[in-house]
Structures are given as C-alpha cells and as structure tokens.
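Heads up, one of the protein chains got dropped from this complex, but the rest are sitting where they should.
And now, chain A:
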Amino acid sequence: MNERPTMIEFQDVHKYYGDYHALRGINATIKAGEFFSLLGPSGCGKTTLLRTIAGFEEISSGAVLIDGKHMEGVPANQRPTNMVFQSYAIFPHLTVEENVGFGLRRERLAKDVLARRVGEALEMVGLKGYGARGAHALSGGQRQRVALARALILKPKVLLLDEPLSALDKKMREQMQVELIKLQRQVGITFILVTHDQEEALVMSDRIAVMFEGEIAQLADPETLYRRPNSRKVADFIGTMNFMPASVVSESGGRIEVDTQGFGRVEIDAAQAPGATTGNGTSIGFRPETLTVLFEGQVAADRECMATIEEVVYFGDMTYYDVRLDGMQTPVRISMRNVFGRPVLDIGTRTRVAWSPGALVLFR
C-alpha cells in the first residue's frame, strides 16, 4: 500500500457558503488505485469534499491536487475524474448506448470503434445486450450500472461515487457492493465513495475518512477504525460501542492502568488509547462481540465477571443480550452467535461474562 503513488491530495481545504463553514481544513492524501470512502452523517461535508475533486465546488482556500497537478481554475469538464451521481443522472431521452457513449462523443471515433467500446463497457457492468433500450425503461440497479459504464468508459484517473447505492433495496445494495469491489480491482482506478452507511464503507473500502462537521475525525483502514476508533463520536458512528466510566490511575512505559466501573483495575496498552485528550471525561469502550456470555462448564479465555441479563433480543443467527455487569448502573450490549443446541437465556438470569483487556479502547 505504501509504495502506491499519491493520486489526490487535499491541502488545508476550506469551503464557506456565506457564513457557513462547510469544510474546515481538510488535509488528506488518497493513493492511486485505492478504494477510499468518505463516511459521515448528512451535512458533514463529505459530498462537498467529493464535489471539490470533481470541480463542481470551488474551494475557498487551500489546494486540491489530482495526480500532482493543482486543480485551481481547472473546470469539471477538463478534470481526469468522472462521477456516478446519487440520482444516477441517466439522460432519459437517450438510449443506454447513447448514454454510455456520451463522453466519447468529443473523440469523434469511427462508428465501429465506438460501438465496440460501448459494448465492452456494457459487458463490464453486466448489461450486455441492453444497448438499444431506452434509458427510462431501466430498473434502479440497471441505471446504476449504466452510470458506472458511462463514467468508466472514459478511463478516468479517479471515479467519484456519490452515495451510489442509497436508492437501491437492501439485497440489490449488497450485491452491488460486491460488484463494485470486483470492478474496482479489475480496472484498478482510484474509487472515492461517499456514503453515510458505515457498514457499506467497512465492506468496500481500503481506507475510510470519517467526517463530522466539515472535518476529518479519523482516517484509517476499516479494521483500525472499528477496533481503535480515536473518539467516542467515531466509535458511536461505526457499529455499536459500549461505554463504561473509567479513570486513569497511572501511565508509564507504554502501559496505562485504568480503574473501570465494571471490570475493576485493568492494565492496557498505550495503543488502545488512540485518541487525543478531549476533556469530556474518561471512559472505556468495547464492542458487543468482544464479550461472551458463559454457559455452564465454559471457561473464560481471559477474564470473567458476573452480570444479570436485563433484555434479550433474538435475531435468528444472533442474540443480543443487554446485561448489567456487577458494579455498573447501566447495561451493556453483548452480541452472541447462536449455536445449535444451546438455549437462549431468559431475562433475569445471573451469568458469568468473559471479557478481554486487549479488546478495550480508552477515550479521554
């Protein structure tokens, strides 16, 4: 990953709409051939940032570089990027072929060359034989594919995807996620995806920038983001995170000793506190699947504590237990994969819970 050259570089990018500060000093680099996601709630500036790459938004200060070139003053129709729009923006008065070949119009290709390239592009997105259809007669998933083919046929350096899957139903969305990943590997083009769906970002991306209120809160690969979020906000936004009041007792030689409400005194690695001090109080966070409800005869691999089950939510393949650890006022969530032949526990059951200090994250 590290040897890959830089494709996009943001240098202290600011964007104002009147008084509204939409982008607040974005600094980031996106590497060539990377599947990069901008993830955040609506209004966080992720789409604005994407549009500054495309050239649809002018930045107020800072610089955007694509493949080492400053993009200031370069209009959208001359940038080496193409975009898949949220609404797909399929031209309704043209056929599928005409839509896909639209960007090649200016190259004045011979008819057979054009037809061949359009055919290849359609085949790549699995729409072989749909060329002559009217664009308006397509389903959501097919429109999406046409939009992809139309953008990729120009062989851009960067493909920008603005919430491309949000209009599809769940099944179609999951199918398209896999197809997009395959397609990206196949063409090797840098993909930049904007999404508010954390699951989608985790599934598809090489790296993710989590954005809140015009700033990048954390930029990391999906695993780091999930296991070591650098703030409670990021932790909350990506998946489910349990929080437990805690206080730091001592800190030395890369080890931190923490006094927690539910787990007592724990020693953790300094890497488990990736965030800066925010002054909003100290707490320990852990994911629901890092705890295990222990059944009779099972032994904890690491540590265990006692708890009372307060709520049970059965999901078929999973069961969510909300349990109150002894010594804590609020319950924490544990997610357990259901195993055949093992009962689902009832509310009120006293049980042992296994946990591990290595799975904790410290927020200060």
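We take it that a residue touches a chain if its C-beta (ideal position, glycine included) is under 8 Å from a C-beta of that chain, and two chains touch if they have at least 3 such contacts; residues count from 1.
Heads up, the rule we're going with is that contacts and distances are computed from a predicted model.
Visitor: As a check of understanding, state which of "Carbohydrate ABC transporter permease", "Binding-protein-dependent transport systems inner membrane component", "RNA polymerase subunit sigma-70" or "Methionine biosynthesis protein MetW" is the UniProt name of the chain not shown.
Guide: Checked against "Carbohydrate ABC transporter permease", "Binding-protein-dependent transport systems inner membrane component", "RNA polymerase subunit sigma-70" or "Methionine biosynthesis protein MetW": the hidden chain maps to "Binding-protein-dependent transport systems inner membrane component".
Visitor: Could you tell me which of A:54, A:96, A:148 or A:273 touches the chain that is not displayed?
Guide: From the options A:54, A:96, A:148 or A:273, the contact with the absent chain belongs to A:54.
Visitor: Determine which one of A:136, A:155, A:182 or A:350 touches the chain that has been left out.
Guide: Once the missing chain is taken into account, the touching residue is A:136.
Visitor: Please identify, in ascending order, the residues of chain A that touch the omitted chain?
Guide: Per the touch rule, chain A residues meeting the hidden chain are 54, 56, 75-78, 81-83, 85-87, 89, 91-93, 102-103, 105-106, 134, 136-137, 150-151, 154.
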